[in-house]
Structures are given as structure tokens and as C-alpha cells.
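What follows is a structure written as C-alpha cells; I'll ask about it next.
One protein chain is absent from this view; the other protein chains keep their places.
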Amino acid sequence: MDGFKDWALSLGVFLPLVGAAVMMVVPRAEEQLHKLIALVTSLATMAVGVYLLVDFDYGESGLQFTVNHGWIDVINARYEIGIDGISLPLLVLSMFIVVLTIIYSWNHFPEPHNPKAFLILILILETGMNGTFVAQDLILFFVFFEVVLLPMYFMIGVWGGEQRLYAAIKFFLFTLFGSALMILSFLALYFKGGQSFSIPELIQVAQANIDETTALWIFAGLFMGFAIKVPMFPFHTWLPDAHTQAPTQGSVILAAILLKLGTYGFVRIAIPILPEAAKDWAPWIGLLAVIGIIYGALGCLAQTDMKRLIAFSSVAHMGFVMLGIATLTDFGINAAIFGMVAHGLITGMLFFIAGSVKDRFHTLDMARFGGLLLQAPRMGWVLGFCAMASLGLPGLAGFWGEFPAILSAYSPADGLPVETFRTYMVVAAVGTVLAAGYLLWMLQRVAFGTVKDEWKDHDIPDMRWPEYVAWTPMLILIVVLGILPNLLFGIMDESVKATVAVFGG
Amino acid sequence: MLINQFLLLGAVLFCIGVYGVLARRNGVLVLMSIELILNSVNINLIAFGHLWGSESAVNAQVFALFIIAVAAAEVGVGLAIILLIYRNRTSVAFDEVDMMKG
Partner (left out) sequence: MLENAFVIPAITFVSFWLILFFGKRLPKGGSEIGVFAVGATLVLSLFAGYQWVDRDKTLAVEHGTEEVHAEDETEHATAPAGGTVPSLDGEPIVLIAEDGHDAEKIREPVRKEWSWFKVGGHDIKVGTHIDGFAVLMLITVAIISFLVHVFSTNYLHDDRRYTHYFAALSLFTTGMYVLVTASSTLGALFGWELMGLCSFMLIGHWWEEQPNSDAALKAFFTTRTGDIGLLVGISILFFAADRTFDIAAINEAALHGDIGRTALVAAAAALLCAVIGKSAQFPLHTWLPDAMAGPTPVSALIHAATMVVAGVYLLGRLYGVFWEGFDIGAGGFNVVALVGAVTLIIAAALAFVQHDIKKVLAYSTVSQLGYMVMALGVGAWTAAIFHLFTHAMFKGLLFLASGSVSHAVHSFDMKKDMGGLRKHMPITHATFMVGSLALAGVFPLAGFWSKDEILLGARLNGYEAFMVVGLVGAFMTAAYMARCVWLTFYGEYRGHGHPHESPLAITGPLVTLAVLSVGVGFLNSPLTDMWLGGLIDNETVLTAGIAHHDFSVPDALVSTAVVLLALGLGYLLFFRDRLPKGVTERSKPALAGYTFLVNKYYLDHLWTGVVVGSIKGPIARGAYWLNQNVIDGVVNAAGIASRRSGEWVYKWIDQGAIDGTVNGLGLGASETGGSLRQVIQTGRVQWYGSILFGAVALLALALVIFV
């Protein structure tokens, strides 16, 4: 199996691309075949993920399954990949979500239908996402980071809602703008930091080679690139539009995985390579994070559209993640990664539900809803469950992203302003109440009460089989991770400790 | 062996090709002319390759093969375009196709 060990990661990354290639030659009319190929491909990819989980050495903090080949020798860019405890959960999450998205798609293809193109885009997207999580070379990272962009652009632009073009272009331009600054910073790292694009190498040498002012500027560039993707206040405005207009599957992937590319970038690239600059920036990142928490929650409270509300809640939740990262402590970053996974599952679920609601009612205007629990009780219960998970109820996954982040803000890494972070802690704790507010109000408006006259005569079917199959694993994971957080903490703790070792944490 | 004949042949073919591309109205003939240009280049490549390379060097041949492959693809795409133009306008006369006018 030694040979396979070398190939496993590449297989996990490029298998979806192979599947997409196969689908391209299959005629468009063969819809069942397309669905089958996409499903089999994603399941095979997931199998690779399971293999990685099984074969991963959990006691080890460094990179595993590494491959390092020459790629573009002229600029010293290499095909260098590998995973550690930080990327493994996200990689597996990405594989997992794609499988469920494809299952969910079975009879939920948005207009204008065309499963072939839709599924091909999802598979290409998967390659981009998986690639980003395994890349250990800045150029490779950048390429995968950008690969994600186009399929998503088309997904929103073709299968989206009424204002899809505006949303798609906004999404594209925003992210591209961030990417431009990001690649500039990558280049600066290359030229100033040691003529290398390799992340592990840069972590060793960059800090010593780059003087403080330059490091601050480079970090600023990286920050812009990642913060837009997260998205952090005030770069978040593309998110509600993109989410609202995107098809359900697009929203789910966007919320569950794409947003994590940004936070992952911070943990993988920005902070380890430039720890001193990270320290200087941390209070400001923390400030934006807590503003995001409160602001996202307030934005939610003002919404009448269910999907837009969930989209704004992402801003608030990613605020918790960023607050955890900004503390630069083991607790904080563990919480952040847990928060990423939990948010992926929970908000992904919420978007799934919103999609199914839209499928049945053809609207997401909450003022017109009521009594979902009467018409489609199972869906109503799942919505209630996810709302509870999303507001961070202990015993469900969301809690472990929120509480440790708040906890860690009490005692940030050495050298950070303690009082400031303690203020952040209190503000973030207030955010949990607002979260309860908007989620429960949503639940009340959608699920409680009696059925409005408008829908009395409509036949609203309860959950159907693709929904059962796609949702059950997520719901189970939300509970299991909530009760046994060590399943995740156990994977990442060693790597996180290694990451924050420079901060004396 | 003299290289001149080959170069001359190439030049003649090239000129015929250019003339065809610029002057013929029929799209199919324009495509054929492009083929001529490409093949003239091929001849030149092989000739120079033979002149300067050793017996075993195949660089030039590889290039030529590449060009042939690309030419084939290009003809495919070109014919498809011409077919579409024909469907839309029931004509393949290039001087009537002025949609690129600014």
C-alpha cells in the first residue's frame, strides 16, 4: 500500500475531474447516467477520504501523505501536497458535502435543468476545493483557489434566481479583487522570503528574511485575499447576494466549503508564515470579527427572506471563527476549525432546508409562512433542530465552535492586548443571544402557528427520499460531534499546537 | 542536397495560400488556403531540420506533426463555423460577413 499512500491525495483531488471528463463525452440526454457517474465519482472520492482518515497518524503534528514533484521549474513552483490535522477535517468535509449535494440534486435540479453541466460544475468545484486543502505550494494553492471561482460563477449565473447576474458578477469581482492582492503577497513572499513558494519552507525561513514593515504589508495583502473569502465585515456584502441568488446546491457548497477556504488560508498560510505580523494584526482582526458577529446578527433580524437570513448568519458565525483565529491560541484555533466544520454542517443543512422550502412554496418570504410543522412536520422538526444547532446549543456541533472561541478570547496569546480581547469576549457572548433571537424568530415565523390561508389548499409533501438520504448523515454528525468533540479535536490538536508554538501558547 | 528547392516550394505554397486567404470569397476555399500556408511552413521546418539537425534529430518532425494535428483541429472548428454561417445566411461568401464592423 506504500504506493497508494503516495497517490491517495492526488487521487482525492483529481478523481472528480476524471469523472467530469467522462461525463463530458456522455450525451446530454442520458440524465440518469450522468447522475450515476457523478454519484459514483463523488463516492469514490469519499472512499479516498475514508482511507485518509483510517491511515492518518493522529499523533503526528506535521504533514502526511506528502508528494513533492517539480512542476513549473522556471518559477520554482512545485507540485507539493500533503495534509495535517488542520486540513484533514476540512478535506473530508468537502468530500462529504459534495456527495450529499449530488444525492440531494437527484430530483432537485434548478432551472434551467441540464444535469450534465450542473454536475460537471460540482465535480470541478470539488477538485478545486480539495486541491486548496491539500496544496502546500503557494502557486498550487492559488491555482486551486481560483479553480473554485469559475464553476461557482456559472452556478450562480446560470442556475440562480432573478438577480443572478448581478450576484454572480459581484461574487466574481470581489473574490478576484482579493485574489489579486493575495497573489501579490505570494510574489512578495517569494522574492523577499527565500525564493520559494513552498509553504513548509516559507514557515521556516520567511519570518527571518522579511523585515517587520514589509511583513505587515504582505500580511495585509493576504488578509484582504482571505478576509473577502471568509467573508469578514466589511467585505461581506457579496455573500448575501450570492447565497440568495445561488441554487440550493450552490448555497450549500458555498456556505459549507468555500467560506472555509478563507479561514483555512489564515491558519495555513498567513499566520504560520508571518507570525509577528499576525500578532500585530490580531487585535484588528478580532475587532472586525466581533463587529461581524453583532452586525451579522442585526442583519439577520432585519430580513424577511429566509435564505438571506441564513446567509447573514454566516457572517456572524464566521465572526466567531475569526475571533478564535485572532486569539492565536491553541484553544482559539481549535475552536475555529471546529467552528468551520460545524458551520459547514449546520448552515449547509439550513440552506438545504431553505431550498426544499422554496421548492415547495416557490417563495422564501417568511411573512407568508406559518405552520410548517403542521404541513410538513418532519421538515419543521429538522428546521428546529438546525436552528438550535446553529445558535450553539451544547450537545450539538455548533457549541464547540462558539464557546471555546469565547473562552479563548479571555486569554489571548502572549503580547496581545488582554483587555481588548476580553471586551471582544463579552461582545461575542452577546452575539450568542442575538443568534438565538434571529434563529428562533425565524423558526417561529416559519414553523409555528397555523397554516396561512394562501397555502391551505396546496399539497405540501414532507421530506422525500433524496432529502432523507442527504440530510440524515449531516444531522447525525451534528449530534455526534456535539457529544464527542474529541473526534475532531483529536485530529487537529497536535497540528494546532505546532502552529501556535511560535506564540508561546 | 540543396535547400533552395524546398524553400522555394514553401514560399510558392505560402504565397498561393496568402492569396487564397485574402482574395477568395468562398469560406471553404479560404480554409483550404490556410491549410496551404500551414503546410508550407511544415516544408520549411522539415527542410531546416534536415539541414541543421543530425540524422537522428526529430525535433522538426515533431513540430510538423504537431502542426498537422493542430491544422486538423482547426479545420474542424473552421468548418463548423462556416456551416453555422451558412445556416444563418445561406451563403459562405466572406465579403458579406461584416458583423465585426465597429
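Going in written order, the chains are labelled A and B, and every chain counts its residues from 1.
Definition applied: contacts are C-beta pairs under 8 Å (C-beta built on N, C-alpha and C of every residue); 3 or more make two chains touch, one makes a residue touch a chain.
Since this is a predicted model, take the numbers as computed values, not measurements.
Q: Among A:331, A:352, A:369 or A:471, which one is in touch with the chain left out?
A: Considering the complete complex, A:331 is the one touching the chain left out.
Q: With the full complex in mind, choose from A:393, A:460 or A:502 the residue touching the hidden chain.
A: The single option touching the absent chain is A:393.
Q: Pick out which of A:150, A:298 or A:460 touches the chain that's been left out of the picture.
A: Of all options in A:150, A:298 or A:460, contact with the hidden chain holds for A:298.
Q: Per the definition of touch given earlier, which of A:38, A:155, A:383 or A:425 contacts the omitted chain?
A: The missing chain is touched by A:425.
Q: Taking the full complex into account, what residues of chain A touch the chain not shown?
A: So the residues of chain A touching the missing chain come out as 170, 173-174, 234, 237-238, 295, 298-303, 329-331, 334, 371, 373-374, 388, 393-395, 403-404, 406-407, 409-411, 425-426, 429-430, 432-434, 436-437, 440-441, 444, 447-450, 484-486, 489-490, 493, 496-497, 500, 505.
Q: Provide the residue numbers of chain B that touch the chain removed from this figure.
A: 18, 21-23, 30, 94-95, 97-102
In this section, only the chains that are shown with their structure count from here on.
Q: Using Cα averages as centroids, what's the distance between chain A and chain B in whole Å?
A: 50
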